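Every protein chain of the complex appears in place save one, which is left out.
Naming follows writing order (A and B), and every chain is counted from residue 1.
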Amino acid sequence: MSTAARPDGPGTMAALALGDDALILAQRLGEWAGHAPELEEEVALANIALDLLGQARTLLTLSGDEDELAFRREERDFRNVQLVEQPNGDFAHTIARQLYFSTYQELLYGQLAGGTEPLSALAAKAVKECAYHRDHAEQWTLRLGDGTEESHRRMQTALDALWRYTGELFRPVEGLDVAWDTLEDTWRASVTGIVTQATLTPPEGPQAAPWAAGAGRQGVHTEPFGRLLAEMQHLHRSHPGASW
Amino acid sequence: MSGARSEWPLWEVFVRGRRGLSHTHAGSLHAPDAQMALRNARDLYTRRNEGVSLWVVPSAQITASSPDEKDPFFAPSADKPYRHPTFYEVPEGVENL
């Protein structure tokens, strides 16, 4: 691994954490191409993935070479939260993941937009994209929650299953000047509000697994992540030094 | 609209390309309701920056002139050339008219 892929300093580490969030979620959303429940939704999911990929490229470039960082790092060097690496599951799981994450990302970028360069400029642009992503997730949460019995059951299952990955969202990230308590309170109010409106029950279980090893921000990931990276990095790594 | 049917109704999409222009028909799409139709229209018809404002209308709500009425509807306007400025003769050299 080159030095470009081993950034340090709190500023670059923060950009890396946010960049990895966006990159890995874009990778997951890209897997929907050709599998979405309706053609209109193909276009919608791809739009969100492209927004995130754009954010990821800007953020990773703040820390080094974007491709070096995306394709040459080992699993332990990725700083994304575990939530974004969770498999797509059914459409309800994807929507639950989107709801939790985009609500968080919009609030986070909202705060960063009023902060310092270089993150403030990126955040000011990205927060509008995040607002649209959150709206998309909310619209679908309402329709799945308050649709049929089956969709209600699936959406509740998905919200419950992914809840355990939400605690990590509010752990302070070094280098980010964010009021984390406020962020968490606002997030909870927003998510609870829409979940309740969708006739669903806000999950109540623990928001993190009880494990001292840490979580995504410390480079500790879940089992599906290794496979995601293997697939994403394989071609690039098979041709060391090649240009594409 | 029947709630149990899973085929989403058809919507017509109108896009205002930029301020100062009127909304023009861009195409159609399927959506379960107006809110989703707007969002789908945004994703589909403005993903290359094509618009600043959108209208969506259920296709079934559009009342169209029927082809049978073609002549009575549109023919009379064809023989009123005096509605067009080119109808009038202006001597050479007269400006700003």
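Criterion: contacts are C-beta pairs under 8 Å (C-beta built on N, C-alpha and C of every residue); 3 or more make two chains touch, one makes a residue touch a chain.
Rule of thumb we're sticking to: contacts and distances are computed from a predicted model.
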Options "Fluoride-specific ion channel FluC", "1,2-phenylacetyl-CoA epoxidase subunit A", "Cytochrome c oxidase subunit 1" or "TRAP transporter small permease protein": UniProt name of the undisplayed chain: "1,2-phenylacetyl-CoA epoxidase subunit A"
Contact set of chain A toward the excluded chain (per top definition): 23, 26-27, 30-31, 33-43, 46-47, 49-50, 53-54, 56-57, 60, 66-67, 70-71, 90-91, 142-144, 146-148, 150-151, 154, 231-232, 234-236, 239, 241-244
Positions on chain B where the hidden chain makes contact: 1-8, 10, 12, 23, 27-30, 32-36, 44, 47-48, 55, 59-60, 62-64, 66-68
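One rule holds in what follows: only the chains that are shown with their structure count from here on.
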Of all residues in chain A, those that touch chain B in their complex: 38-40, 43-44, 47, 135-136, 139, 143
Contacting residues of chain B [partner chain A, same complex]: 8, 29-32, 35-36, 39-40, 43-44, 47
